[in-house]
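Report on one structure; see the data block that follows.
All protein chains but one are shown at their positions in the complex.
Chain lettering (A, B and C) follows the sequence in which the chains are written, and residue indices restart at 1 in each chain.
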Amino acid sequence: MSKTNLTRRGVLKSGAVAGAGVALPTIFTASSAAAYTNEPTGASVTLGFNVPQTGPYADEGADELRAYELAVEHLNGGGDGGMLNTFSSKELKGDGILGKKVEFVTGDTQTKSDAARASAKSMIEKDGAVMITGGSSSGVAIAVQGLCQEAGVIFMAGLTHSNDTTGKDKKANGFRHFFNGYMSGAALAPVLKGLYGDDRKAYHLTADYTWGWTQQESIAAATEALGWETVNNVLTPLASTDFSSYIAPVLNSGADVLVLNHYGGNMVNSLTNAVQFGLREAQANGKNFEIVVPLFSRLMARGAGENIKGILGSTNWHWSLQDEGSKAFVKSFGTKYGFPPSQAAHTTYCQTLLYADACQRAGTFNPCGVAEALEGFEFDGLGNGKTLYRAEDHQCFKDVLVVKGKENPTSEFDLLEVVEVTPAAQVTYDPEHPMFAGGQLGSCNPGA
Amino acid sequence: MLGLGKKDASLLLVVVALTMLAPFILNPFPSDSGMAQFNAGYPDLMQRFVIFGIFAIGFNILFGLTGYLSFGHAAFLGVGSYSAVWMFKLLSMNILPAIILSVIIAGLFSLLIGWVSLRRTGIYFSILTLAFAQMSFALAYSVLTPLTNGETGLQVTLDDPRILGVSATADGSIPVTNLFGLEMRSAYDMIVGPWTFTFSVGYYVCAIVMIAAFYLSIRIFRSPFGMMLRAIKSNQTRMNYTGLNPKPYTLAAFVISGMYAGLAGGLMASMDPLAGAERMQWTASGEVVLMTILGGVGTLIGPILGAGMIKYFENIFSKINDGVLHTWFSFLPDGIENFMVAVIHPFVGKGWHLTLGLIFMLVVTFLPGGLVEGGQRIAKALRKKDKDDDGKSPSTEPAE
Amino acid sequence: MDVFLTQILNGLDKGSAYALIALGLTLIFGTLGVVNFAHGALFMIGAFCSVFLQRLLNLSYETVDPTKTDFLGNPAVIKTPYVESWFGPEMGAAIIDWSVPLAVLFAIPIMIAIGFIMERGLIKHFYKREHADQILVTFGLAIVLQEVIKAVYGANPIQTPAPDALSGVAVLAEGVVYPVWRIVYFFFSVVVIGAVFAFLQFTTFGMVVRAGMADRETVGLLGIDIDKRFTLMFGLAAAVAGLAGVMYGPINAPNYHMGMDFLVLSFVVVVVGGMGSLPGAVAAGFLLGILESFASMTAVTDIIPGINQIIIYLVAIIILLVRPRGLMGRKGVME
Partner (left out) sequence: MGILEVKDVGKRFGGLQALGDVNLSVKENTCHAIIGPNGAGKSTLLNCLVGKLIPDTGSVMFDGNSVLGRSPHEINQMGISRVFQTPEIFGDLTVMENMMIPLFAKRDGAYRLHAIESVQAEKGLIQQAEEMLAEVNMLDKREMHSASMSRGDKRRLEMAMCLVQDPKLLLLDEPTAGMARADTNNTIDLLKEIKEKRDITIAIIEHDMHVVFSLADRITVLAQGTPLVEDTPENIKGHPKVQEAYLGETQQV
């Protein structure tokens, strides 16, 4: 009894030749011929872009999708080549991957782990995708990463900031380019110290689920190391829309800094509410009251409008960076779509290029070969300076940006200004760091 | 046959034939054609069709027969999934104990919620079930994370004990779910000319369970118990004065439908060992309500049709992007091609919700009895035509 | 003590929103017997009325300023709103600043019109249908409405700030500061609720509608064309939901799914208040708002972790078990 693991495209074409003209349903062809899941045998290779197209993160998803389409265009030799020209590895020639034309399928994660897995499965089972990428929340990323591990395809994570993605839930087939909660804390802490001093009392509002907790833990650890005191940490329900009852007690709590460990709609609302309650102008303990939003995204910042002015946070990448890679990317994205890319777009574009390059270098689409090529890979020219894909946990280590809401934006895109580029060395941690311990990569799974 | 009337038996046979031949029926288009986008015959979606079919069949036993509209049934599905995954973590990857535990736990949980909620009727009952389910979801997402793994969902990992199995396979992977060694994800491909048909073990396991569940639901519909439930919907006063106590009947219906939901949850986890909290959210409960109404409340086959329709939209329409549209219309001149793409664009891909919403409105406006009524009208029209042709009407009645 | 005062204020504020939405919902339940799952969408559309007006007022003509560059290095395009060029920069800026209060005026006719169209075009065909069908059709409508808004305005929230003059904080007592707009919102909702009650209490139209709520058939027998009045009621309910949405914009930025977020809560509020009871809906709205605020205090969550996640549902369950028809429900409505 031979079996296939979630696959079928692999034999589809070779089998089609064998079975051509045979209409008798007695001919069963088992697909054990494939060396790994969805081995591309034709002239093209299919990638699966799994992004939220409905639900609250649909705008991020749409931007990710734009970047994916741009990356595919560049890989196939179209457009101006974007970051292919600045990428330190020169393996990709604009003729697809390993000479095969790059095709793609898209799906909707709905920002739900179930729907995301269903969508990824359909790409693997029906469309023969050899790699899945995308997502805009950690829950989805971890769920899809687990699926790809079982199915034997590579997962290139999109927007996922939780420590767990490359911590306790890391997987051999999964790779993350985006930064994480720990890195946010490590990057923010020195800047906070420089701007607000080392004698501060912080009040945390934390989204009451896994990502919120790991982020809060990271930021609290980093700021306490500076000498800050954590006055309180209040957990807020995910479903909250009005944060007034959480914000109101802050001013009389003796704290002089408010840390909002929120993302997406939660972040927009809690920040709006905090500004409404006058916290940005308030005084406490003889100092100016400050608000910190550790994970910033420009698209979300737009939702928060005026409220983000002067608020400090960290981000993976920003379009105003002036290195060659970023400039090339902003140019080709901006020319095609008419507005600058978001950090979500940047990270997914990079992930696609990195995957393609790894296949090219490995000379195969076999996940095990690709994984080997990505592990310990050092590169440059993709917008975050010199970057390492660490072998131990499949996390990228690169510079992290500390940003601040701009006081006088010159355009509707010009919302954040880069305060500091924290060098990669400063945000690097030991793979066995307690915040990341507990999981195992396991061994790579090629599926067949 | 099997204790069923002639009409029911033929309905059952139709369902058996449809599910058994689903890999063919759902893959009508050659794999390389542009229309292959509409093929739904891949294992994951076929499994979802039948699993949600089970969920909806069970829900219909409560809602269709007694008229009690529960907005909290997703909680039972979620609890079933969590139970199954815990069995995979602690005991073994065999799906049988996992599914049995799912059904039992979901049954107990629904007994508790039903016992409280059934003290009220009408919308008050609906809101009570909704409140319980929302509480379950909120707690599973946050406070109960040690039990549910919160946002990420409960997964099997390499260091689970699995006392009757292995924690990790020899090559360092997590073992896969199986039924006494028969792996759920294994599949055969059959290639006939340009077509490819996939036969998945997991699908056939689900399909057999669904047929059994469907058969049981026919028996319940035709039993004195089913008649009592319809009587409760019709007139509770007369019920009381006829010497019958409606409470245990409704509670039994509630628990049975909760166990169906648990069965669906357990199967879902067996096909894909992950249990996420969103499965318990009110939108998920609302989905099964919509499936049942869309298909036809109180009919035998309606809920299965409704479940299939909604899942088809979710998984097929959401994947149609502009690139796909352009390949469809590439035979047209450029201007018309772009125009066609622009017209269809808002309804597919990220607009699949819009299409679904419109379908809901159209179906309920023009087919008050749901899809089943649509089927009946077509059958009636055909029969009329048949009669005109040879004066003979076909013996098969449409699904009630 | 200050903490309690602030939380009561927060509760009244949340309660205002709940009460306004629930009021419209229960009006439609009570008069038309329709379970309207699209009611949340009406709230959302109200909020987007002010987004629309804001966009309208910000319509600009473009001039190229060669001294500046945009993000691609091309000469920058400078936008000047037409209102600023028509009324002068200061007046124009003031008009834009006051776009939310202006949107209140703008939203009333639009919401009433939407209500009319919804009732005449769709809902009226469902009066005699089962509640299940009403749920399906209005749920479908809600999805369609929110997808249309999403297609036009995107999925991310869009800020509709309060006028500068009303956006600061007010010092109510020593150590108690509260945002001015939230106080405005509370009084606004009190006025709207009062107006609806007065309308139903003191006008003949209102009397007929109340009689119709109590016994539709009898009123029909009196030869009063109750249907026409019910259409108007639907418009009124839509307007109340829409106004709640417009004024809510500055508190939380409108997004396309805000209606769904409030839908379940407002159903709970209506049912806890008692089906078909207007005072019940208002009372339940404020009660749940205040309890939710108290439950989020750390002093409470320290004792019962996670209580803030479930408080509304827990209270709803307890109330429904103690009082079978909610706080003020009438017998036989939707049972």
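The rule is short, and it goes like this: a residue touches a chain if its C-beta (ideal position, glycine included) is under 8 Å from a C-beta of that chain, and two chains touch if they have at least 3 such contacts.
Owing to the predicted nature of the structure, the values given are computational and were not obtained by experimental measurement.
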The chain left out touches which of the shown chains?
-> B
Which residue from B:156, B:209 or B:228 sits in contact with the chain not drawn here?
-> B:228
Listed residues B:3, B:28, B:193 or B:368, member touching the removed chain | B:3
Cross-chain touch to the chain not pictured, restricted to B:146, B:181 or B:243, is B:243
Hidden partner sits against subunit B at residues 3-5, 216, 219-220, 222-228, 230-231, 233-235, 237-245, 248-249, 252, 256
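One rule holds in what follows: only the chains that are shown with their structure count from here on.
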Chain pair showing more contacts of the two, A-B and A-C | A-B
Once you find the CA centre of subunit A and the CA centre of subunit C, what distance in Å lies between them?
-> 35
Check: subunit A positions touching at least 2 other chains come out as 58, 208, 235, 237, 239
Hey, what residues on subunit B touch two or more of the other chains?
-> 138, 141-143, 353
Any idea which subunit C residues touch subunit B in the complex?
-> 35, 122, 125, 129-133, 135-137, 139-144, 147-148, 151, 264, 267-268, 271-272, 275, 305-306, 309-310, 312-314, 316-317, 320-321, 324-326, 334-335
Mind pulling up the subunit A residues that touch subunit C in the complex?
-> 55-59, 208, 232, 234-237, 239, 241-242, 244-246, 248-249, 251-252, 265, 268-269, 272-273, 276-278, 299-300, 302-307, 319-320, 330-331, 334-335, 339-340, 410-411, 413-414
Subunit C residues within the subunit A interface of the complex = 2-3, 6-7, 9-11, 13-14, 17, 68, 70-72, 76, 150, 154-159, 161, 167-169, 175, 177-179, 181-182, 251-253, 255, 257-258, 261-262, 292-293, 296-298, 301, 306, 308-309
